[in-house]
Structures are given as C-alpha cells and as structure tokens.
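Complex shown without one protein chain; remaining protein chains in place.
In order of appearance the chains are A, B and C, and numbering begins at 1 in each one.
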Amino acid sequence: MVDIIEIIYLFILIVCSVAAVRMKDLLSSTVVLGAYSLVMAIIWMDLNAVDVAFTEASVGAGITTVLIIAALSRTTRGEYVPGIEERYKTRKARRLKNGALFIVTLCTFGVLVYGTMDMPNFGDPDAPARHHVADRYIEKSHEEVYVENFVTAILASYRGYDTLGETSVIFTAGVALMMLLRRSKS
Amino acid sequence: MDIGTIICGVLLFIGCFFILVASVGVLRFPDFFTRIHPAGKTDTLGQACVLIGLIFYEGFDFISLKLLIIVVFLLVVNPTATYALANAAFISGVKPWKKGDKRQ
Amino acid sequence: MMFGLAALAIVVAAIMVLYRGIKGPRVYDRLLAINSMGTKTVILIALIGYMYERPHFLDIALVYALINFIGTIAFLKYRETGRLD
Partner (left out) sequence: MSFILTFILMLIFWVLLSGHFGLILVVSAVIFSLLVAYLSHDLLLGGVGLSSLIIKSVRFIAYLPWLFWEILLANFEVIYITLHPGMKIDPEVIEFDPALKTDVGITILANSITLTPGTVTIEAGKKSGFKVHSLTKGADLTEMVTKVKWIEGEE
C-alpha cells in the first residue's frame, strides 16, 4: 500500500517540476514549487527520514517561498529575457540547442544511474553506512553524552556543527515570521 | 476488532468521502469564489473526521491529545486562511461569478 | 490496511486538487489548491505514522500545519501590499 502511494507521489513530483518550469508567471511557479516541497516531505517521511522531512517542510515550503516572494517583490513577476528570441531565431539553431540539451541530460542521467549500481539494497541491515559509527553511537552514547534519546545525542552532540547550520535555517524561518507579524508603520 | 477500531474505520470512511467530494468541488465549480466553498468547509470537516477517527483508534493518552490539538488548530486556521484568500482576491478586484456567465 | 486505503483516497484527492493548482487560471486558484494540498499533507503524515505504527510522526504533522498557514499568509501579504518588509 505504501509502495503505491510512493509511486503516485513520485509521479506528482515530476508533474509539479514540469509545471513549475513551463509556467510563464513566476508567482504561480513559486506556488507550484510549494506543492513540490509538500510532496517531497511526504517522500522523506516514507523513507523514515523524519528530520529531513522536517527541514524540507520548514525550508522548502516555508522559507524558500518567502525568500522567492521577497525577491519577486523587488523585481518583476513575468518571465522575459530580452535577446533570447533573436539568438535562436532560425529553426536549425533552435534544433541544435535542443539536441545539445538532450545529450547533456542523457549523459547526466547515465552517470547518476551508474553511481547507484553498486549501492547496497534499500534497508539492507549489513550496509556499510549502518556499521561505520552507528554501533558506537548505540552502545556508548549514554556514557559519553548523558542524553537518553540517542538520536538527539547524535544530532546535538556528535554532529553538532551540522545541526548548528540546520538550526540557523530554522532561525531564519523565525526571522521571516517576525517580518510577517510586525505591524507596518503606515 | 474492538469498538474503537470500528468507530475509527467509519470516521475515516466519512472523512475521506468528504475530502474527495471537496476535491471534486474544487475541480467542478465555475470560479474562484465558488471553489472556495468546498475547500473551506467540506475539506475542514473531512480532515477533522479523519483525525477524530485516529483519536478513537488511539484511546486516551498524550498522542491523542496531540491529535486533538491538531484538530482544534485546523478548525481555527482553515477558515482563517480561507477568509484571507477570499479577502485578498476580493480586494484585488476578482469579480464573483454570476449565473449565466462563462466558466473560468 | 484501513489507514492505507484512507491514505490512498487522500492521495487521489491531492491529485485532483493539484490539477486545479496547475491549471489556474488565477494565482488565487493555485494558492487555494496548494493550501488545501498542504492540509491534506498534514493528514497524510498522521496516517503514515499510524501505518508504520509510529504515531510520534504527529509532531511533524503539528509543525507542518503551522508552516502551511504561515506560507499562505506570507503569500497573501505580498499580494495585498506588493512587498514583504
């Protein structure tokens, strides 16, 4: 059942990204990107990566939207690049551009697929990532850090700098909130 | 099968029905101000039904209290967001659809 | 099983709403659709938590509900005043 939902959600993800690229109105594009983040967060949840889902929710759906809107409020809403029509005026030039883009995309896809070939299976208990430092965290974290929940111990102590960065992102979310709630002077 | 699970199933069914009908409404209605009716009302009730169903499944502990907080929050926030949307659209000059107009 | 079916129904509803979000025609229609998708996501997170029998996912659902609301309000403030600061 979870698999079906996951496949549907991956499909929605593709639809969202294509729609966001194809839209002429940048504000609408931002709205659709918000939907993309929502879907992405669900997929992280499905993969049991709750903290990543958390960050995706606050960063993707929250701050990125606010930042893009702030940028749009300083610039314009429409999408117009002067000169781009002139550069690819002839049919041949346009076809050449599209062909080159297609080849680059195909190459990137091939490299990515090759990169996943020798990865362990999803959820494999003997994968190297699960035995590198995880055993030590599970056995020793209580003596070393004195925190009962060892996920918290890893996040807040062993990987403290990483979490510091993430927390500053959350802090930015808080600043954005203050920006919204502040009363305007006019 | 205890009684809580059965009530939960019934409420989940009703809630999902409401949410599906709300989505059909958002697709079918002719303009923005009519679309906001299913999105603001039926959706809210459907979501509340699903979450209350989960409360019945859970029984009474801290987790069901959290669910209750989410329900109350949704019931307060959804109409507020709906109002904010409708008000913004109205101020920026979106004309409400009248009978006989073309669908948008 | 029960939760899986409910989640499937909500995913179908999300697809229908997403169609409205992509089609538009106005930015408000899209915003309405995405806001409603956001609340569906909250429900879905709660349901997935019960599917995996880990109801602690509910914390995420709670935070998500808050963020969804803030995003919508930020958008509307921009539309109303033309700026955010």
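By our rule, a residue touches a chain if its C-beta (ideal position, glycine included) is under 8 Å from a C-beta of that chain, and two chains touch if they have at least 3 such contacts.
These numbers were taken from a predicted model, which means no experiment stands behind them.
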Among the chains presented, those that the missing one touches: B
Positions on chain B where the hidden chain makes contact: 18, 21-22, 24-25, 28-30, 33-34, 36-38, 40-42, 44-45, 62, 65-66, 69, 76, 79-80, 82-83, 86-87, 89-90, 96-99
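Please note the rule applied: only the chains that are shown with their structure count from here on.
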Chain ID, smallest distance between chain and overall C-alpha centroids: C
Centroid distance [mean C-alpha coordinates] between chain C and chain A, Å: 17
Distance between chain centroids, defined by C-alpha means - chain A, chain B (Å): 28
Sequence positions of chain C contacting 2 or more other chains: 5, 14, 31, 33, 73
Set of chain B residues in contact with two or more other chains: none
Touching residues on chain B, where the partner in the complex is chain C: 5, 8-9, 12-13, 15-16, 19-20, 22-24, 26-27, 32, 35-36, 39, 43, 47, 50-51, 54, 57-58, 63, 66-67, 69-70, 73-74, 77-78, 80-81, 84-85, 88-89, 91-92, 94, 104
Touching residues (chain side chain A, partner chain C) in the complex: 1-2, 4-5, 8-9, 12, 15-16, 19, 25, 27-28, 31-32, 34-35, 38, 41-42, 45-46, 48, 50, 53-54, 57-58, 61-62, 65-66, 69-70, 72-73, 173, 176-177, 179-180, 184
Touching residues on chain C, where the partner in the complex is chain A: 1, 4-5, 7-8, 11, 14-15, 18, 21-22, 24, 27, 30-31, 33-34, 37-38, 41, 44-45, 48, 51-52, 57, 60, 63-64, 67-68, 70-71, 73-75, 77-78, 81-85
